[in-house]
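Questions regarding the structure given below will be posed in turn.
Left out: one protein chain. Kept in place: all the others.
Moving on, here comes subunit A:
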Amino acid sequence: MTLSTQTTPSGFLLPSIHSAPPFFTEQPNPTTQAIATDHWIRLILTYARHRKLFSLKVEDAETSGNDWDEILKNERINRKMLPSHLSNILNAMVKKNVAVYEPPKQTHSVVLYWRTPEEWAEALHEWASSTGQLNTIMTYYDITDPPINSELTNIPILLLKKAIAVLTRLGKAQVIGIAEGEGVRFFAGLGNK
C-alpha cells in the first residue's frame, strides 16, 4: 500500500499524508502531535486558499456536506477528523496567528488568514485602483459584494477592516462615517500612480 497524493473533485491536490490513517487521530506524543498539527494547518490554509474559504468551524467536523468535507474526511480509508481534534487545531492556528476566533469570546469558529492583513491590503488597493474606484467613497458592502466578482468578494468584515487599517497607516485609505455606518475612500498613495 503506497500513500500517494490525491486530487479532489474540486481540483485540490491532497498531500500523501492525508492517506495515512493515523493522520486523523490526535497523537499522544507531544512532538508527533506538533508535527501533525503543522501538517493540518498547512493543509487547511492551502485548501482555504484554493476554495476561497474564509471560515472554519468545529461543527464542520460534525456534519457532512459542508465545504470542508474533502479534507476533514477521507472516505477511501474511512477516516475522519473528530470535532475535539479540530477544536485543538483551531486553537493552535489562533496561537500561530493564522486565524482568529470570530466572533470573539468563543472557540468554535475562526476566520482564516490564508493571506495576511498586509497581503489583503495590497490586493484591496490593487482592486480599487484597477477598477477606477480611487477617491470615491465606498461602503464595505460595495467591496464584499461587488457587481463583478473580485478576490475580495465575501471577505469577512473583520479581515477587510484590518486590511483598510493597514492602508490607512500608509496614507492610502481613509475611513469615513457615512449614513449606513462606515465607508472608506482609497487614494493613490505615494509612489503609486
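Rule of thumb we're sticking to: a residue touches a chain if its C-beta (ideal position, glycine included) is under 8 Å from a C-beta of that chain, and two chains touch if they have at least 3 such contacts; residues count from 1.
Everything that follows uses one rule, which is that contacts and distances are computed from a predicted model.
One chain of the assembly is not displayed; among "Vacuolar-sorting protein SNF8", "Orc1-like AAA ATPase domain-containing protein", "small monomeric GTPase" or "Growth hormone-regulated TBC protein 1", its UniProt protein name is "Vacuolar-sorting protein SNF8". If you put the hidden chain back, the residue from A:Asn29, A:Ser64, A:Asn97 or A:Asn149 that touches it is A:Asn29. Among A:Arg79, A:His108, A:Lys161 or A:Arg185, only A:Arg79 touches the chain left out of the display.
In the full complex, the hidden chain is touched by subunit A at residues 1-5, 16-17, 20-29, 31-32, 35-36, 78-80.
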